[in-house]
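I have a structure I would like to understand better, so I am pasting it below and will then ask my questions one at a time.
The other protein chains are all here in position, but one chain of the complex has been omitted.
Now for chain A:
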Amino acid sequence: MPTHVMNEALGETRLDKGAQGLIGKPLDRYEGRLKVTGKAPYAYETRHGEGVAYGVVVTAPVAKGKVVSIDTLKAFSSPGVIHVLTGDNLPTNSAQPSGDKPAIGGGQIHFYGQVLALVVADSFEAARHGASLVTVECETREGRYDLDAERPNAKVPPPGNMPPDTARGDFERAFAEAEVKLDETYRTPSQSHSAMEPHAAVAEWQGGQLTVHTSCQLVGDNTRQLAAALGIKPDKVRILTPYIGGGFGGKLGIGPEAVLAAMVAKEIGRPVKVALTRQQVYQVTSRRTDTIQRVRIGATRDGRITAIGHESWCSNMAGDDYFEPIGLSTVFLYAGENRLITHRLAELDVLMASAMRAPGEAVGMLALENAMDEMAEKLGLDPIEFRKRNEPDRNPEDDKPFSSRHLIECMEEGARRFGWSEREARPRARQEGDWLIGIGMAAASRKNLLAQSSAEVRLEPDGRAIVLTDMTDIGTGSYTILAQTAGEMLGLPMDRITVLLGDSALPESSGSGGSFGAASAGSSVYIACEALIERLARKMDCAAEDLTLKDGTAVAGNRQVPLVELLAGEALSAEGTLQPGNATKDHHQASYGAHFCEVAVNAVTGETRVRRMLSVCEAGRILNAKTARSQCLGGMIFGIGTALTEELVIDDRNGLLVNHDLAEYHVPVNADVPQLDVVLLDKVDRLASPMASKGLGELGISGAGAAVTNAIYNACGVRVRDYPATLDKVLEGLAEGGGRQ
C-alpha cells in the first residue's frame, strides 16, 4: 500500500500544474444539492417504522454525590415503555477525543446533568413521558464550580497537545528589568460548541455485529471508543456518519447517546434511536474550559519585547487531564529572549472540558492579542508597528525555521483594505449620535497539524473515479476538496467523481478536527492517485511524469487515449496513506492571519455592534476558494460570539449550567453580524503536506474576538478583560469614566 511519510518538501506536483483546473477554484459544495433540498440524511433520520424503539436520556438532578436509588417502576408501567436502562456502567457524557472510551458513573454523580438512565419506548413521546416518571434519590455533596476559587489547588497537568510548561531564558528577571511592562489578567468563561444538529444515534445489532448511525468527527477513534465502551472488538462495530450537522469539536469523542443506543438495542433486540435534547447537548457532551490568563510583557522603550509570559489556569473534571493549550500561540508568535508559558489545571465538578474550535488559540489569543494592544498603547506605538517590531525570523522557542510565515503581509494587506491608517489611536475620538466608533485589530495564528490518513481511490472501467475513506465532512467541505483533488490528479471533471465518506468500513482517515482534515485526507487521496497514475503510465508505456491526464484522457507525447479505452474494462484501485514525518518536527508550521474590526458602542446602553470585519488569512495553498472563505467566515462569527455574547453560566449554588439552550446560550444571530469580508492569500507551503496547504478551519476564530474587544477599547476607552464584553460590563466601564481618559 503506497505510504508517504512527510519528511521533506515535495517539488512541483500535479496540483501545481492544474491540468484539469480544479484545485483552488471556487467550486460549489459537492453535496450542496442534497442539503438545500433536505435530502441529506443525518444520523437520526436513518431508520423508521415498525420495530424501531426510541430512547430518552434521564440526567442527574445534582452536581455531586452518590446515587442512592433510581426508581424506575412508574416508568416501566407507563404505556409504551419497553425498558429502562440504569446501572453504574453507563457513560456519564461524551468521551475525551484522545480517551479510550467515555467515563462511567460508577454510582457517583460527577457533574450536574450526568447521564443516569435511558428510558426506551415504542414512540418518542412514550419514552419522554416515561423519562419524566423516573425519580432519582441522591446523597448530595458540596461541589466545586468556581475556577477562581480552585485556582490555588490547580496542578501541573501531564503533557497534552503541548507541554504544560515551556520556558526560555530568565523570564522573571528580564520582566523585572524591562523598561516598559504590562501585567494584566484576563478571564474567559466556559463555552459550548452548539452545533445545530443535536447529538443522535441509531443502533442496530445483527447477530454480534453492531451498526450505528451517529454524528461524529473521528470515525476510526469513535469506532474503537464505542467498542471499548461495549467491551467488544472494534471489528464488530460499524459507524456510519455521512452527514454531520456541525461539530466544532463537540463530536470528537463518541457521545453517550451512541453507547446507550447500542447497549439497549442489544438488550431489547430492536433498533434504537436516541437523540439528546438541546438541553442535554449542553449538559452531557463537553464544553470548552473557563480560563484565567495572566499575561506579562516586558519591552524596551522602542518596543522590542524582552520578556513574554503567559500563565494560565483552566478546569476539568476530577481524573481528566485534558487541558486547553492556551499558550499555543504565545510560544512562537512574537520574538523575545525570555519566555514563560505555563498551564495549570484545576478540578471542578462541572461537565468535562474538551476541545472546541481552535482549542488553545481561540481563548489564549484573546488575552495575548489584548495584551499586545495594551502594550502598544503603553509604548505609544501603532499596534501593527509593535507587532512588526517583534516579528521573529525563527521560532523563538527553539530557533527552528518556520515552514512559511506571512503574518506581516496579512497585517499590511488588511490595514490597506480596512483603512487602518484612518484609525485614531486615542479612544473615544469618533462619535455618531449615541454611538462611539472604534476600530481594532489582532493577529491570527493556528498551529498546523497533520494526522495519519488513508484513502482508496478507484478508477472504474467507465472512467469514473470513486474516493473512499472514513473521513468526515462536518460542514467543512471534505467531500468537495477530496473530489477536487482526485479530479485534478486523474484529469476528471467533478461530475465524474464520487466521494464516499463517514463509514468505518472504509480506509481510516485523520477525521475532522484541529484543521488537519483537508491536508491529511487530501494528501491520502493524492498518494492513492499517484499510485494509479503510475499504473496508467505503464499502460501508456511512458513515465508517470510524462503523463498528462485531462478531461478523461491520457496524454503522453503525441498520443492521446481516452481513459475508458486505456482501462479496457478493468477497474484500477489504490489505497494511499499519509504519515506525518520529520517535516513537522524540523520546522515550525502554522497558518497566519490578521483580523480587523469596527464596532459601535452605545453610550446610553453599553450595547456593542460590530459594523465591519475583515480577516486576511494565509494557510498555504487554497484548495477551494469558496469552502476556504466559508471556513473563515464561520471562524469570525465564533470570534464575535466569543467577544460579545457566548458564556456558559454555572449556578454557583448547585453546579447547573443555567443557560443550557439556544435561547440563553447566545450564539450570534444574523443581526449581530455585519457583512464579513475575507481575503485569502494564496501561497504554497510544501513542507506542510503534499497538498501544500496548511490548516484553515480554525484560523478565522484565532484572535478574532480580540480584534472586537480591541475595537471596543478604541471606541470607548473601556477595556473588558473578563469575557464576554457584555453591555453591563461596557456600561459599567463607561460610567466609571473608562471612556474619559
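Here is the rule we go by: a residue touches a chain if its C-beta (ideal position, glycine included) is under 8 Å from a C-beta of that chain, and two chains touch if they have at least 3 such contacts; residues count from 1.
Just so we're on the same page, contacts and distances are computed from a predicted model.
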Protein name, per the UniProt record, of whichever chain is missing from view ("Exodeoxyribonuclease 7 large subunit", "NADH-quinone oxidoreductase subunit N", "Ubiquinone/menaquinone biosynthesis C-methylase UbiE/MenG (UbiE)" or "Xanthine dehydrogenase small subunit"): "Xanthine dehydrogenase small subunit"
Hidden-chain contact residue, picked from the options A:P157, A:G246, A:G463 or A:G581: A:G246
Per the touch definition above, residue among A:P41, A:G87 or A:P461 touching the missing chain: A:P41
Contact partner of the left-out chain, one of A:E197, A:E361, A:E377 or A:E530: A:E197
Residue among A:T485, A:S509, A:S630 or A:S693 touching the omitted chain: A:S630
Identified contact with the non-displayed chain, of A:I268, A:I466 or A:L662: A:L662
For chain A, the residues touching the chain missing from this view: 28-29, 31-42, 44-45, 48, 123-125, 128-129, 131-132, 194-198, 243-248, 275, 277-279, 432-435, 474-477, 600, 604-607, 609-611, 626-627, 629-630, 633-634, 636-637, 644-645, 647, 649, 658-659, 661-664, 666-676, 726-728, 731-732, 735
